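The complex is shown incomplete by one protein chain, all other protein chains being positioned as in the whole.
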Amino acid sequence: MSYRWTVIKSIMKREARSSFFSLGLYIAATIACLVSAFIFNTYINTVEGNNIMVMASPLNTPLFYAVIVAALYAAISSSTALSREKDRGTLEVLFYGPVDHLSVILAKFFEDIISFLIIMLLVTIYFAYAAITTNLGFSITYLYAIILSIFIASCMSSFGLWLSSLTARIRTSILLLIVVMGGLLGLQFLQNYILTLKPENLSLSMVYIMGIVSNILRVIKWVSPFSYLTDGINAVALGSVSMYIENMIGAIIYTVVLLTATVYTLKWKGVRKL
Amino acid sequence: MIRTENLCKKYEKVEAVKDLSISVEPGEIYGFLGPNGAGKTTTIMMILGILKPTSGKILVFNKDLYSDYFGIKRRVGVVSEVQYLYEDMTAYEYLSFFCDIYNVKNKKEKIEELLHKVDLYDRKDDLLGHYSRGMQQKIGFVRALLNDPELLILDEPVSGLDPTGIREVRDLILEENQRGRTVFMSSHILSEVERISHRVGIMNKGRLVAEDTMENLRKKLSSEVEIELEVDNFDVEAEKRLESLSFVNSVTKEDGKYLVRVKADKDYRGDLVNFVSAIGGNLKEIRKREMSLEDAFITITEKNISLFSSGEVSE
Partner (left out) sequence: MRKTCCISALILIFVILSSAIGFSAETPKSKEVVYSLNVWDGKDYAAPFYPSAYDTIYVMADYENVYSVKETLVYYWPLTREYMADWDGLNKDVGETIEVLKGNEIIGTYKKVDYVFYYPKGYWGGGTQLFTGDKAKEKKKEYDQAVNKYWKEVEAYYQAYEKYNKEVEEFYQNIQEGKPAGKIPQEPAPPTAPTFYVTDISKAYVFSLPPGQYTIRTKDKNEEIIPGTVKNLIAFSHRREGIGYNIIPESKWTYPEVADDSSEIVYQYREGTLYFQPYKEWEFNELYYNKLSKPQSPGRSDRWIWVHMDPVSNVKLRIYSGDSIFSEIRNRPYYVEQVPGSALGYNIKLLDRKENPYGMADFSAFKFSVPPTGDYKLVTIDSKGDIIENSDRYIRPITVTDARNIFIASLGPLIIGLVIYIIRRVGR
């Protein structure tokens, strides 16, 4: 086990270096900041228009959007992490040496979390700037949200890794990610839409359809990493400690299950270039 | 060092390795010879645990790989057929990464020493993507030597190299062997194996057809060829006359067929056909025994005649 850590650390370091020197991470961070900038701007406009705005933890809303962007980056980068190396044959080369499935997967996973943290660090620096110039101020819930976001990223990343282990080509895995994530996101939006509907405004057949959809969604909730994202957002927004801890434990279980699935899928599919 | 027992690997359609039992002894250079598609790479991948055998047993350092996965893997160096490198890394970064994986002490000295040896020191800060194929091959070699492996597994280590490259690599292999490293090296280039191997195993169509020292193999090869002969209305007289032919060493009868061992200096099948028709026999079938050592050897030789002859010329 101790030697495995040496291996994990080495691979992780290499991966981290590689993402540190490539633009993807910075582009993701920029998108996260830009999305937040729009929300900061909305705040300024609201206060200017109404002269007053009462809000708890105003940084959390832009932070949530930033987390979504960063977590999507985590999902995208992890969804190609294994397939990219398989596609290029470099995964096989790792296995010539003292590297096994678990160590590669854990290394990729941790590297993804590190990249996520780098993005969140850049975002936080930006937020500090925005909070000081606007005088919005920081609150302790920001820290809670950041901590929870790591768990959300871990769900996204392990989900992406698992998708990645299913494919042997970068293009296939990106396509798979788009289809799966798009589907899951679509369903989540549908769910939110359903929640806003007033049953009394619906025809009876629509009510049936909604019933079906919401039953399907209940199952998907366990599978989709996005549900951990929305639950996490709710936990921080509500300030509910039990939900917060529940979300963390749920995310850990989700991550462990998916990483285990990834190990077995990779063993089953093999590490050789096709 | 390596021992396989009745190793088999079946892909969906192809039986790539059948019943393979080989053994590589400490300190030797073992040439693993076979034509394209013989199953060499498949065997090596199974030894490394990258492919799962369909059946059979593999021992490396007399241990099952999974009894001490990291321990065993740290004592092995591997150069593969095709070099898959991280093309966005410099040579130095790449080697340094593998030093980390193998937990190599004083990695800077180690990397520089080996780069000097393969003449790539000056290019150490170039991206691997900008390297030529041969240079990449050498980097693969350096990578395999970083951890001072006791066992070097080389899959076609000189394919794609120019004659100078081939010689450099060959010298390197010999040097490393003299330092006490065992070398297991696959090739379809006879001359390569012939020149430096202590022992060779020859594979054809997934089966091991011979495993011996080079010398013994050569003796066997030059002595005889087995030909299967199926003839109607052959009497004892005819059999005797067949046995007495000058180029025939022996004749045995196997389920109605004759197994004729003839000298290996030329193809005597024409002479046999002539002989049968001369004594009025009705020839139904004549063919060389499949998967014989000769067969493998000839395929190897035929297929690579151009390759190694050009190598010979320029040397």
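In order of appearance the chains are A and B, and numbering begins at 1 in each one.
The rule we apply is simple: contacts are C-beta pairs under 8 Å (C-beta built on N, C-alpha and C of every residue); 3 or more make two chains touch, one makes a residue touch a chain.
As the structure is a computational prediction, the values presented were derived from the model and not from experiment.
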item	value
Omitted-chain contact residue, chosen from A:L136, A:I174, A:M248 or A:L266	A:L136
Positions on subunit A contacted by the hidden chain, ascending	20-23, 25-27, 29-30, 33-34, 36-37, 40-41, 43-45, 47-48, 50-58, 119, 122-123, 125-126, 129-130, 133-137, 139, 141, 199-200, 204, 207-208, 211-212, 214-216, 238-240, 242-243
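Following the convention adopted for this analysis, only the chains that are shown with their structure count from here on.
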item	value
Centre-to-centre distance between subunit B and subunit A (centres being mean Cα positions), rounded to whole Å	49
Residue ranges of subunit B touching subunit A (in the complex, touch as defined)	45, 48-51, 69-70, 73-74, 76, 78, 80, 82, 84-89, 93, 97-98, 100-103, 144, 147
Of all residues in subunit A, those that touch subunit B in their complex	3-4, 6-7, 9-11, 13-14, 17-18, 88-90, 92-100, 270-273
